[in-house]
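Everything below concerns the one structure shown next.
A single protein chain has been omitted from the complex, and every remaining protein chain is retained in its original position.
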Amino acid sequence: MDRHFRFRKFIEWATWFGMLGCISVSVFFLVGILGYVLVHGAGYIDWEFLTAMPVPAGETGGGIANALVGSFLVVAVAGLMALPIGIGAAIFINEFPSHGFGHTVRFLAEVLTGVPSIVVGLFAYALVVIPSGGFSALSGSVAYAFIMVPIILISAHEALRLVPDSLREASLALGIPKWRTIMGVVLPVSSRALVTGAVLAISRALGEAAPMLFTAFGNSFWNVNLTKPVATVPLLIYTYATGPYEDWHQKAWAASFVLLLVVLFTSVLTRAFLRSKSNE
Amino acid sequence: MNSESYAMRNLNERALSATAEEIAAAADTGDAVRMRVEGLSVYYGKVQAVKQVTMSIRTHKVTALIGPSGCGKSTFIRCLNRMHELTPGARVEGKVLLDEQDLYGPGVDPVDVRRRVGMVFQKPNPFPNMSVKENVIAGFKLRGVRDRKVLDEVIEKSLRGAALWDEVKDNLQKSGASLSGGQQQRLCIARALAVQPEVLLMDEPCSALDPIATAKIEELVHELKDQVTIAIVTHNMQQAARVSDFTSFFYLGELVEFGETAKLFTAPEKRQTEDYITGRFG
Partner (left out) sequence: MARDSQATFESVERALGGVKPLGARQQVINFGDRIFYVIAKSFAVVVILLTVLLVADLVRGAWESIGRFGLRFLVGTTWDPVAREFSTLPTVIGTLVKGFIALLLAVPVSFGSAIFICFYTPRWLRPVISYPIELLAGIPSIIFGMWGLFAMVPVIRVVQVWLKANFGWFFLFNGPAVYGVGVLSGSIILFIMVTPIITAISKEILLTVPRAQIEGMLALGSTKWEAIWKVALPYSRIGLFGAVILGLGRAVGETMAVTMVGGNSFALIHSLFDPVHSMASQIASEFSEATYSLYVSSLIYVGLVLFGITILISLLAQFLIWKISKGKLALLD
């Protein structure tokens, strides 16, 4: 009896130890990756890096300004397309119950979040690049928008669901029409969560390189024209990292560091946003 | 025999809903009638929650609606400002007349109805994203009305009317949600009064409040009836006796009795009414 008990105790201890090991593996990789990027990338960042244009291949110096601006441009246009669609659809699903049509849309959004980003890139290629005859920032925006819409829709829908019906009733009972109730009460009350969802979607799009491969395509020069190819940060990282020049590798690390900072920053921001909302 | 089967037997013995003639006879005090309900039946899908109710609400008087839980009084009152139809599967038959205009007639927009017939709910629901000031004038701001002068007058007038002005006049910027429960409910009353409704419906406004806050609101109801006609649902019989001029007793979706409060509580005509009032059931 005692032997059996000791065996069970041993199992208890062994499993605890094993699980500690699992957690350690996760934490190890986190620290390893973040640390590696920090060490290899942070030192290279200076004002020139952030504001200068790229120099011809093989030379040192220059920067990634065109990619920073390009990423911003492509994501901003994508946001202009994706936000109305995502939030508008979420409003429809939640505020106008409709016997299954709304459920279908929500279900589709959940499924769409699983579409690989490279397939989204192919979609944008077939939809925009082929008919227009060339790569363009706009096609990149379409790809990003496609990735962003499901994320925004789902988070906006959840945000709207959290608004208590009693507030809608209060407004309607004052003789306010439904649409004004939605715009004047429901949206402002859920605004924090809506913004959080939008920020998450934007942050996700900013880091995606695969769709850019055959849409925005990349550009060594300055471009803010939507109909022409444009450089974006994640694609630039890929091009430089797989290229032959040591300087390019160095720049890829620095750019990775910048990208990582942006992603971490938005993650912390949205976390703080959500927590302060639940404290109200 | 337990009280429930006793009540069931009575139901079978007496005529259940008061007919229109009985209403007129029982309550003919000569007061003007603000709202009239004729043969109102309300359905949730197949279930009939309110059965053929006919009654009237007198101008500048307080009419109380009492009855045990689930008797249909809340459903009924929500039909008076067309809030009931917001529930999916809800259906209404019959007429509700405000100054002899049918609220459910053709071409009537519920939005117009709700401006003239206001409502205060069981649980106070001030808008959390607005200050006290903004809550009061929410009915204006949400419509896009911006006339500063009118709005400022309305704020003070409505808050005074809701007996809240003195408590919040130095803190109008504070969030609506930062007030106590009783204050929040008075804020909701102020908000409803601000758009100058002709009738104010109150659906168990005190059930979520402590006795002191409840007393304040009952006093308020008494003061308000000169400005606005009031109908109040309450599960508290003593409250009904205290504040109202007329009372209707609902049971199982039917209007059992309607009359002047004093008479209904001292000499009720129907057996169920008496049983409910004396606490034999409910």
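In this document, chain identifiers A and B correspond to the written order of the chains, with residue numbering beginning at 1 in each.
Operating definition for what follows: a contact is a pair of C-beta atoms (placed from the backbone, for glycine too) under 8 Å apart; a residue touches a chain by one contact, two chains touch by 3 or more.
On a predicted model such as this, the values are computed, not experimentally measured, just so you know.
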Among B:E93, B:D147, B:D210 or B:E223, single out the residue that touches the unshown chain.
-> B:D147
Touch criterion as defined above, residue of B:V195, B:L209, B:L252 or B:I277 at the omitted chain | B:V195
Identify the residues of chain A touching the omitted chain, counting contacts across the whole complex.
-> 8-9, 11-12, 15-16, 18-23, 25-27, 29-30, 32-33, 36-37, 40, 84-85, 87-89, 91-93, 95-96, 101-102, 104-105, 107-120, 122-123, 125-127, 130, 146, 149, 153, 177-180, 182, 203-204, 206-210, 213-214, 234, 237-238, 241-242, 249, 252-253, 256, 259-260, 263-264, 267, 271
Residues of chain B in contact with the chain not shown = 98, 101-103, 105-109, 111-113, 115-116, 139-140, 143, 145, 147, 149-150, 153-154, 157, 194-196
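Note that in this section only the chains that are shown with their structure count from here on.
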In the complex of these two chains, what residues of chain B are touching chain A?
-> 81, 83, 86, 88, 111-116, 118-119, 121, 123, 125-129, 138-139, 141-144, 177, 188, 191-192, 195
Residue ranges of chain A touching chain B (in the complex, touch as defined) | 97, 164, 166-167, 169-177, 180-181, 184-185, 188-189, 191, 280
